[in-house]
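To start, the structure under review is shown below, and the notes come after it.
Missing here: one protein chain of the complex. Every other protein chain is in place.
Chain IDs A and B follow the sequence of writing; residue 1 opens each chain.
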Amino acid sequence: MAEPILSIRDFSVDYVTERGLVRAVDGVTLDVEPAEILGIAGESGSGKSTLAQALMRILPPPAVISGGQVLFEGRDLLALPEDDLREVRWKRIAMVFQSAMDALNPVTTVGEQIEETLHAHGAVSADAARARALELLEMVGIPSASIDAYAHQLSGGMRQRVCIAMALALHPSLLILDEPTTALDVIVEREILEQIRALQRRLGFAVMFITHDLARMLQFSDRVAIFYAARLVELAPADALRRAARHPYTQGLLRSFPSVHGGGTELQSIPGAPPSLETPPAGCRFHPRCGRVVDRCRTQNPAWRTLAPSHAAACHLAE
Amino acid sequence: MTYILRRLGFYLLSAWVALTINFLLPRLMPGDPATALFARFRGQLAPEAMQALRETFGLTQAPLLTQYLTSLRHVLTGDLGISVAYFPSPVSTVIGTGLVWTVLLAGSAVAISFTIGTLLGLVAAWWRRGWVDTWLPSALVFLGSFPYFWLAMVALFVFGFTLGWFPLGHAYADDVVPAFSTAFVTDVVRHAALPVATMVLATLGGWLLSMRNTTIAVLGSDYVNLARAKGLSPARVALRYAARNALLPSVTGLGMALGFVLGGSLLTEIVFSYPGQGYLLVQAVRNQDYPLMQGIFLVITLAVLAANFLVDLAYLWLDPRIRESAT
Partner (left out) sequence: MSASGVATSSGIAVWWGAIRRDRKALAGSVILAIFLVIAIAGPWFVGDPTAPVGIPLQPPSADHWLGTTGQGQDVLAQLVVGTRVSLAIGFAVGFAVVLIGALVGVTAGYFGGRIDGFLSLLFNVFLVLPGLPLAIVIAAYLPSGPLTLGLVLTVTGWAWNARVLRSQTLSQRRRDFVAAAIVSGESSPRIIVREILPTMTSLMVAQMIGSTVYAIGAQVGLEFLGLGDVSGVTWGTNLYWAQNDSALLTGAWWTFAPTGLCVALVGFGLTMLNSGFDEITNPRLVLERAWRAHLIRRGRGATRSTPVVMDRG
């Protein structure tokens, strides 16, 4: 296997509160291989979006990165000075935010927002930038007349396409999609995901796809990482996960999505609610909701174990 | 278009409310000021002037509605009655002589204060806990706690009276001929400098805080985060993203503050014996010149409404979302 383009080691992110630190990402270790689609799933508040923004070092206050290492194409992103970080951002790692409505500047045209990205990363003539912006919009299926539109004049789907076009403007090697389709209806969602996959095959960038919709993720991703309460609990190829999930949380998630397990068995949601990160349970964080809990789960933090080739989980009972 | 029409309609309605208040006030108030006034001026005023005063106060025999319509007609044709203090000049003529000075004073003070205050607010929000952010807001809020006219008195006392750097009052020196000449303009600027400066100092803190707080909120928005993720230069993020968006609520605030600032400007004029509406107002109050007082209220109200409409147009130009619904 080739060198991973992104290698995250023991990565932790804290939010500072009045009463102390709250760990939102806790000791995560994860690789992204070139040209793969890595899905990251978990309930809201499980730390998946925090992880993505922290990697790019754009997570706003009161967040701090409290430990670990992030190697991207051989460079340690946690040690890079501000100016070098600006170079990595967008040229190498680009991102599509959750809400395209909030992510686009409401007072400038979408064309201008794409063009300024090109200008920021190299001397481009105004004409060349505009031509490239048109090309990018065409690539995601937006009529060229919309280049002078403002965000509020476009539909939700169109806005998200603009964000995708903008993300691909500088040929990044990694595209982070942070719940890109949450605000969209199912049909538009499918269209957009298919378009991203087609572009990914053509242009060969890697994708980090973050969502709370496991069904969608299994269709779309090559590998899947499952987050629970700030920790990574299972990592496996999508097929392996669908066939034989090892972590009880993943199994519970699979049972709660209709399209994943097909007909037959009944839909079941996981009892209980995710724990507060301010006072996480001791031992395995899933134990209060787990149907197979044993004494060890309540006190001992399960180690991260490789159970099958490229399939790993953090559970005392998994084998 | 709808946006502009809606705003215009609102200002017309506000103007109508002002006219109606103006009409009703002398008729609702206890003690009948008009009779007192008559007693005072009986024998001094020509019969036709007495008649004009009578009409102003509605002491005609006509029914209220007729009086109301007459009064509206008079105002719409620019007839605001006869001034008592400046008898026999019509109120409109008296006000006309002072209007340009008030507009000059209040207008330049608002423009300067808004520009500087907004810039400082942006600086404070961008370099949080920096020098500007730590000291300036408190210092300017303290200055803003003084009544405008008191700051004017101190400024006049220190820079005019004690140090003699600036003239002690009026809009221009007696020996300068009003004309579009360098000498005249320089003289007007020299006379306006102190009153404008005190008003700017008194209002700067408000603009600074409003811009600072909205900029801080905007800096936490997704689009600013995306701008950072895009690797844009800090200058571009600060100006095209943060400032450009944070300006919108400040401009809305500008419209609402105009009337307030104008009130302060009237009082400042008095301290500097500046020949604007404030000076006339004080004459009107001292001489119980009700027609002049009401005329000034009306003219100032109309000026504020017009200025508000200009602010709306600026907003239209700044915010494409409004522009959209307007066309």
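Going forward, a residue touches a chain if its C-beta (ideal position, glycine included) is under 8 Å from a C-beta of that chain, and two chains touch if they have at least 3 such contacts.
All values reported here derive from a predicted model rather than from experimental measurement.
J.: Which listed residue, B:Gly107, B:Pro167, B:Pro249 or B:Gly263, touches the chain dropped from view?
T.: In the complete complex, the chain left out is touched by residue B:Gly263.
J.: Could you please point out the chain A residues that touch the chain left off the display?
T.: Output for chain A: 12-13, 15-18, 21, 53-54, 57-67, 78-79, 82, 85.
J.: If the missing chain were put back, which residues of chain B would it touch?
T.: 10-11, 13-14, 17-18, 21-22, 25-26, 29-31, 33, 128-129, 138, 141-142, 145-151, 153-154, 156-157, 161-162, 168, 216-217, 220, 228, 234, 255-256, 258-260, 262-264, 266-267, 270-271, 281-282, 285-286, 288, 290, 293-294, 296-297, 300-301, 304-305, 308
Everything that follows uses one rule, which is that only the chains that are shown with their structure count from here on.
J.: Please work out the Cα centroid separation of chain A and chain B, and write it as a whole number of Å.
T.: From the centre of chain A to the centre of chain B is 53 Å.
J.: Applying the document's contact rule, which stretches of chain B touch chain A when the two form their complex?
T.: 219-223, 225-233, 236, 240-241, 244-245, 248, 318-321, 324
J.: For a test of understanding, state which residues of chain A touch chain B in their complex under the given definition.
T.: Residues of chain A touching chain B: 53, 56, 58, 60, 86-91, 94-95, 97-99, 102-108, 116-117, 120-121, 150, 152-153, 163, 166.
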